[in-house]
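Here the complex is missing a single protein chain, while all its other protein chains stay put.
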Amino acid sequence: MTMIFGVPLAVLSGQLLIGVINGAFYALLSLGLAVIFGLLKIINFAHGAMYMLGAMATVILFDALGVNYWVALFLAPLLVGVFGMLVEYFLLRRIAGQDHIYSLLLTFGIALLVQGVLTNLYGVSGLRYAMPDMFKGGINLGFMFLPYYRAWVIGVALLVCFGTWFMIEKTKLGAYLRAGTEDAQLMQGFGVNVPLLVSLTYGFGVMLAAFAGVLAAPIYSVTPVMGSHILIVVFAVVVIGGMGSIGGAIITGVLMGVIEGLTKTFYPPASSAVIFLVMVVVLMVRPTGLFGKEA
Amino acid sequence: MTHASNREYEQLRISGLHAFYGESHILHGIDLVVHRGELVTLLGRNGAGRSTTLKAIMNMVGRRTGSIMVNGEETMACAPHHIARLGVGYCPEHRGIFSSLNVQENLTLPPVVRSGGMSLEEIYTMFPNLYERRFSQGTKLSGGEQQMLAMARILRTGANMLLLDEITEGLAPVIVEKLGDVLVALKNKGLTIVLVEQNFHFAAPLADRHYVVEHGQIVEEIRADELSAKQSVLDSYLGV
Amino acid sequence: MTEAYVLETRNLVKEFKGFVAVNDVNLKIRQGDIHALIGPNGAGKTTVFNLLTKFLIPTRGQILYKGEDITALKSATIARRGVVRSFQISAVFPHMTALENIRVALQSFEGNSYRFWQSGRRLNRLNERAMELLDAVGLTEFANTTTVELAYGRKRALELATTLAMEPDVLLLDEPTQGMGTEDVERVVALVRKAAEGRTVLMVEHNLSVVSKLCDRITVLAQGAVLTEGDYATVSADPRVREVYMGTESSGERGAAPSVPEAAS
Amino acid sequence: MTQPVNPADIHNTILAQQKAEDRKKLAINTVFIAILLVAPFVLYPVFLMKILCFALFAVAFNLLFGFTGLLSFGHAAFLATGGYTTGYLLSQHSGLTTELGILAGTLVATVLGLAFALLSIRRQGIYFAMVTLALSQLVFFFYVQSPFTGGEDGMHGIPRGELFGLISLEDNHNMYYFVLAVFIACYVLVQRVVSSPFGQVLRAIKQNEPRAVSLGYNVDRHKVLAFVISAALAGLAGSLKSVVFQLASLNDAHWHMSGEVILMTLVGGMGTLLGPVVGATFVVNVEYQLSQGPLRDWVDPILGGIFVLTVLAFRNGIVGEIQKFVRRNLG
Partner (left out) sequence: DISDNTIKIGYLADMSGTYRDLAGPNGLAALNMAVEDFGGKVNGAKIEVVSADDRNSPDVASSTVRRWLENDDVDLVAGLVASSVSIAVSDILEENDKLGIVSGSAASSITNEHCTPNHIHYVYDTYPLANGTASAVVKEGGKSWFILTADYAFGHALESDVTRVVEANGGEVIGTLRHPFPTPDFSSFILQAQASGADVVALANAGADTTNAINTASEFGITQSGQTLAALLLFLTDVHALGVEAAQGIQLTTGWYWDMNDETRAWSDRFMEKTGVRPTMVHAGIYSSTLQYLKAVEATGSDDAQTVRKHMMETPINDMFAKNGRIRADGRMVHDMYLAEVKTPAESKSEWDLYKILRTIPADEAYRPLSESKCPLVSSK
């Protein structure tokens, strides 16, 4: 058996694949965050909560109404997106143009609120969600057993990421969004309905988070605090990629999944520190992240 | 549609306009009228409130009272994007070039609000600098190039009333001259133009009328044909 | 030989991703001159300024100050050596009063900027000089006004005063009269003239009436390279300059209308 | 046509204003100290000390954030480092007097602050915040895994010991007046720093950094100094806290703590001197009172609601809003 630093090659390949899968998750989550920061300059500390809402909604919709996975895949993000738009309309809008820090505080408050209410309603142990039947089982790739569901996650997550990137970087709508970020008032002076655009963008950003939440429901423990743990890791990913860089968030997401996976293989205790270490190093070398525009 | 009837058409009527930035009261009752096809300038010293008047028309100041009619429609309750849709094109004092877009994207950004705007080719012919730098980041342009870009992009939208704030600022004399020609051409096409200018030499031959703004009020209205007669009044207002 | 020139560039080049903004520029600024840098928009004037003060790193070439190579020095060091600039886009400390703005500049000579244990009232001894400078640009009555509340033109005037507070040997002014009303332009011309006593000024200016009145020597840049150099009469007579920059205006001065002299650009 | 104005008159007005300001500051300080002196006879001293420790922490943070414009998202690292160092030294070396233990904790936090500053100071805006966050996470992971901190069990039974080897700090009142003395000294120091020549430069840097550079200031070095002072004071707050509570725990190193100090500062009013003190008092009290009362299961959502409300309704913070009100109605 070929060994690399004392790890069999087969195991290593498996770990790499797992890394990519997790990376796809990070990509999806950090993408939403990057869209919201990049386009609205909102530091969305409620992103974890929106992810959680997506997962919780999936479970609750199933328990209460028997809504199946496929419907939930659309319905849950939609509901969370609408919730996000309401949050934007009634709360975030009032602090537009203020320092970033206020958006951080406000969304942090919203996250605490949402999380706290759900904790009181549903507890913290988690809600049960069964794997959809068609995803049960997996294939043996030789070097590892790949559950079908993980294969699906990687495919759909990357597809959504690419679609979003294309829409923002290559379409007129995307240009409106980018310009609106810089000088919303002037854009509005040109005749663009900026407030609506902002609502939709925020709604879309949190939809991405909620979508990741739905994907997570069958494989992770669904609890009101599931988002708060992953939040700053996802932030780190966005920063490494360069805040506001849509493509950067995607690529870095996948990259960080892999790096974290490798750390989990070679030196597991460092696996949660490694992303922060990478971040410090990257920002030393490139002050605005890997793909950030220079200031 | 005769030229004469056009002249009578009130494209813009402002009455009793007050405007505030937070605590500070900037405009103290502006009254003015601009007819279709007219070119009117707002003159005054630094800080008189000319830029603020344009911003107030676009609903871009903190708070306003009074009345602003565009095309006979009251706009005090309108959001800025509705005002733009009425055919108003605004070129701000500080240019507002978007750094996340390249020059061409900046140029094509403002949505077309009416037909009859200039085409991209026409604009590039007019400003060859912009053509040359069309793929570089908007804010990497030189100061003057940014000024050209800011002006050029509203020509594309087909707006029939232009609010232009210090558009010759920082431009080389050749370009200023060219801009003068452009404004004449636009006027001949029937566009209405409100021009805020420090460069009186540039504005004087173009304008039909001048309003002098001081301390947030209109203190004098001078028609082009009265210019020489009222020169001394004007000089004293402008502190010459 | 080089001693005669206070500031000099040798084969200065700046490229931005393949675009050459400054192309092999050799500037020689004589001690005590008011030297203008003019040229069409995008000619590279601001870029040259940025290179001289190291806000941009030259791609190639050398910068000499009093015969000494300063190409490798940092911005702040160059400023402390006496080469100080003002900005094209107004640069002030917005939430300080006009007086405080000036004091920050004066304070950099006090050598107490790290003294976190001293009372701030010590800086009061700078007030007198600061008031003088404010008075010189006509901002006396705004001494205690927060800078955000000043109109654009006054901000420019304040910025100029701040720059003068640095007592620079060489003063770099990027369009000092931009955005100013007629009366302010007059004042600035007077101010620059006063400020230039005993020091060297390099300025970018589109207002040719200002240039013609103030400047001893003029360098014309076009497309990143030096087109010509000389005094106002020579330069303005050059047909190439007329073509790329001045246009057809007979006098080359805007604001030539007899009764409205020198309106600012 | 401007009225002729006399520069000397204007100057005198400005000087008179400064004098009035000084008097006002003195008056506020006096009232404030008087209240704190009698407070332990009315309120529970340990709780008051907790407030003072967090107030000091917030004041330290605000020096950097409110007055220099640098948002550090890693200040928990200094609080924890001060606490753990002091706790460890006082537990291990019974001969050490308390003030030396606290001094040592502050010193280690200062050195850590210097390291943080050197690694982060060149980064701008949100990137600065994120580098400090990342560094403090690394510090957090270090503390989780180091045996001397007791991991998630925490460090317990730290002796309060004796001040200068003379005054027993086991007594809550003695301890309180010691903490109060340190707090007042630090508060006055920060007040001084802010208005010092150095403070003026910080203000300038905060408002327009490129301009400060062009005026010949070494901006990075000024920022580093501000960062180090702030880290030192935060470390001091942590050291005091570990002595007061006789324990040090991971909660202090967690990024939530860095978040909490931002909240305290904003709720109180960033960029004001008294704001962080008021904010810390408010947040600590709300958390404490709520966790005792009938709404104790709802502390988090209520805190969340308070933050939302703060941002929406009084963004300048409690002190900032009061100042604004006074200025509008009385000034």
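The chains carry the letters A, B, C and D, assigned in the order they are written, with residues numbered from 1 in each.
Criterion: contacts are C-beta pairs under 8 Å (C-beta built on N, C-alpha and C of every residue); 3 or more make two chains touch, one makes a residue touch a chain.
Since we're looking at a predicted model, the values are computed, not measured.
**Q** Touch partners of the unshown chain, restricted to the chains that are shown, please.
**A** Counting the whole assembly, the omitted chain is in touch with A, D.
**Q** Kindly state which of the options D:Thr86, D:Thr132, D:Ser249 or D:Thr310 is in contact with the chain not pictured.
**A** Checking each option in D:Thr86, D:Thr132, D:Ser249 or D:Thr310, the one touching the absent chain turns out to be D:Ser249.
**Q** So which of D:Phe32, D:Phe142 or D:Tyr288 would be touching the chain we can't see?
**A** D:Tyr288
**Q** Write down which of A:Ala179, A:Met226 or A:Ala249 is the residue touching the left-out chain.
**A** That would be A:Met226, which touches the missing chain.
**Q** With the missing chain put back, which residues of chain A would touch it? List them for me.
**A** That gives, for chain A, the contact residues 8, 10-11, 14-15, 18-19, 21-22, 25, 116, 119-120, 123-128, 130-131, 137-138, 144-145, 147, 149-150, 219-221, 223, 225-226, 229-230, 261, 264-265, 268-269, 271-273.
**Q** Contact with the hidden chain only, please: which chain D residues?
**A** Within chain D, the residues that touch the unshown chain are 44, 46-47, 50, 141, 144-145, 150-154, 156-157, 241, 245-247, 249-252, 287-288, 290-292, 296-300.
Methods note: only the chains that are shown with their structure count from here on.
**Q** With centres defined as the mean of C-alpha atoms, identify the chain lying farthest from chain A.
**A** Taking each chain's C-alpha mean as its centre, the farthest from chain A is C.
**Q** How many angstrom between the C-alpha centroids of chain C and chain B?
**A** About 29 Å separates the centre of chain B from that of chain C.
**Q** Roughly how far is chain C from chain D, centre to centre by C-alpha average, rounded to an integer in Å?
**A** Whole-Å distance between the two chain centres: 42.
**Q** Multi-chain contacts only, two chains or more: what residues does chain B have there?
**A** Residue numbers touching two or more other chains: 239.
**Q** What are the residues of chain D that contact at least two other chains?
**A** none
**Q** Mind listing the chain C positions that touch chain B in their complex?
**A** Interface residues on chain C, with respect to chain B: 16, 19, 39-47, 88-89, 149-154, 175, 178-184, 206, 208, 243-249, 252, 254-257, 259-261, 263-265.
**Q** Would you mind writing out the residues of chain D in touch with chain A in their complex?
**A** On the chain D side, the touching residues are 71, 119, 122-127, 130-131, 133-135, 137-138, 141, 145, 255, 259, 262-263, 266, 297-308, 310-312, 315.
**Q** Would you tell me which residues of chain C are touching chain D in their complex?
**A** 53, 55, 75-76, 79-80, 84-85, 87, 91-96, 99-100, 103-105, 107-108, 110, 112-124, 127-128, 131-132, 134-135, 138, 140-141, 143-144, 162, 166
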